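One protein chain is absent from this view; the other protein chains keep their places.
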Amino acid sequence: MSQTSQATADPTVIEDKSSFIIAISEFWKSYRKNKPAIVGTIIVLFFILLAIFANFIAPQGINDQNIANRLQPPSPAHWFGTDDFGRDIFSRILFGARLSLRVGFLSVIGSIIVGTLLGVLAGYFGKALDVVISRVFDILLAFPSILLSIAIVAILGPSLNNALVAIAIVNVPVFGRLVRSRVLTVKEEEYVMAARSIGMGDMRIIFHHVLPNSIAPIIVQGTLNIATAILDAAGLGFLGMGAQAPLPEWGKMLSDSREYIQNAPWTVLFPGLAIVLVVVGFNLIGDGLRDALDPRMKN
Amino acid sequence: MSEPLLQVENLKKYYPINGGKFGSVSETVRAVDGVSFTVNEGETLGIVGESGCGKSTTGRMIMRLIEPTEGKIIFQNRNIMELTKREMRKARKDIQMIFQDPFASLNPRHTVGHIIEEPMIVHHMGDKRQRQKRVEELLELVGLSSYHAKRYPHQFSGGQRQRIGIARALAVRPKVIIADEPVSALDVSVQSQVLNLLKDLQKKFNLTFIFIAHDLSVVRHISDRVGVMYLGKVVELSESENLYNDPKHPYTKALLSAVPIPDPDIKTERIILEGDVPSPAHPPAGCAFHDRCPVAMDICSIEQPHLKTLDDGRLVSCHLYN
Partner (left out) sequence: MFYYSIKRLLMLIPVLLGMTLIVFAIIHAIPGNPALTILGTKATPEAIHSLNRSLGLDNPWYVQYFSYLKDILSGNLGTSIQTHAPIASEIWPHLAATIELSFIAMIIAVFVGINAGIISAWKQNSFLDYTAMILALIGVSMPVFWLGLLEQWGFSIKLQWLPSIGRDDIRNGVDPITNLYLIDTLLRGRLDQFWMVIRHLILPAIALATIPTAIIARMTRSSMLEVLKSDYIRTAKAKGQRMVWIVYKYALKNAFIPILTVIGLQTGLLLGGAILTETIFGWPGVGLYIYNAIQYRDYPVIQSGILIIAFIFVMVNFIVDLLYGLFDPRIKYR
């Protein structure tokens, strides 16, 4: 065929390289330039390391009580001071990082899985299913999120794990709606029509064509939602609807120490600082990912 | 003439418009309104019409990518309309499609090799090695090179992408290929290359083509027979030779007069159609074309004409030929 030589000589065809690596390195190039995002990454990595190595770093166990030593201000022995049971606040915050990060990651992963499933069902198959699922989302979104979490915890009974489940449920419609709208957009793409035309089944189309093209916004939203999940878990802990004593959950630590704020403000200061830092970290990463992955989501 | 391979009978697609105050259906758009034709093995049927005439919808309904409202599609003596979803997916192995937009019809996240291989995966053809070998063959068959398999669609030009689309369609060795305006998005210089490629492939594999286009000049080289559509209906269908030399329907005449002729000495009278294509939600009464027709008669606005077979075997839907 006469066109062969012409096609291969086409100047628009760039040097052969694995395009996956190109995509990753391109993403990294734009992400790296985003200084706040790097700061956020460092903060979150820092907390993840603290959580993993809490056993080795923490000077004391979380429940090592020493009543004689209660409500001591920060000192070389107790960097963040001690609480009303004489427990080392620094150590408790380290272990608290485990709890908060766990709630953040697990609840968001749960919301993403269920939300994606429902979003795909609603967006891809449409019709009555779409109406039902979308209505359920509307109803769940009609509650302020913390109140719905409280309602769910009221049903399940107060505990950190139930708080995790409640937060996951509350965030399902966030991802459900996101995925649904992505699916509706991608479904209209001609390459999906092309996929159907070669005789491809729905499942393969969803997993090979629709979902891969929806991942970027899910990752961005997921990162931002880890931040709010950590905040909500702390809020529930503060209200007594989340972690129960003696777990060193940061929100619970705050509510336990609020009566000592006058004489021992450090008991209130450090758990709150920890929450703010982690949440700032995830928010920075989320914003950075949005700029790097999905410029259209900027608002 | 050989046996008809594909037979379309009275195919219809009506879309409801939700215009009512509380979402009630107030009217319907007749996108395709009773189209019938046959396609013989190894031939090319061109389908021509302005945008919105229902030609693409017709093409997609043959594959049931759009569910027809009514009608029969008989392929190899089986009515496709009666197949279950699963059977239909299998049947699509024999009928493949080439899309208009070479940029939108290839998934930007997949390599070219994967795009071409995917139909074979779906239809369980061969093992991984065999499929990859076939991908390389196909790439060379359509005028690309085997090493292109590792690249992504955005690294190719429009013409090259359309070749990838053709390779994908050929992958499962189909009998029929529906080409939905395969060259209209391409530069004129590239158009003829792709058309020649399709012609070569047809000869080589005894393919049957349904070639959809919006102007008659593109179809001329490649079609054995041509059907002209207007507002969801076929108004004329005949051998290419006849249609181009002696068009019968006034609409065909108008379309043909718009085709540029390379010889400046030949003077043709250009027929300029007045007005726009009417909305398919409110087609004019009688003959849908009568309000733009230069030779309309009284009866045209009252009675709908039907497709009639003329002496030379061609079909025309016009009151002039009663």
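By letter and in written order, the chains are A and B; residue numbering begins at 1 in each of them.
The criterion applied here is as follows: a residue touches a chain if its C-beta (ideal position, glycine included) is under 8 Å from a C-beta of that chain, and two chains touch if they have at least 3 such contacts.
Predicted model only: the values in this text are computed from it and were never measured.
Q: Looking beyond the chains shown, say which of A:Ile24, A:Ile52, A:Ala245 or A:Ile261 touches the absent one.
A: A:Ile261
Q: Identify the residues of chain A touching the omitted chain, counting contacts across the whole complex.
A: 135-136, 138-139, 142-148, 150-151, 154-155, 157, 227, 231, 234-235, 238-241, 251, 254-255, 258, 261-262, 265, 268-269, 271-272, 275-276, 279-280, 283-284, 298-299
Going forward, only the chains that are shown with their structure count from here on.
Q: Approximately how many whole Å separate the CA-defined centres of chain A and chain B?
A: It comes to 48 Å between the two C-alpha centres.
Q: Provide the residue numbers of chain A that touch chain B in the complex, in ascending order.
A: 1, 3-4, 7-8, 10, 12-14, 16, 18-19, 189-191, 193-201, 204, 208-209, 212-213
Q: In the complex of these two chains, what residues of chain B are touching chain A?
A: Chain B reaches chain A through residues 60, 63, 65, 89-93, 96-97, 99-101, 104-111, 118-119, 122-123, 140, 143-145, 147-148, 150-152, 155-157, 160, 163, 165, 168-169, 171-172, 193, 197, 200.
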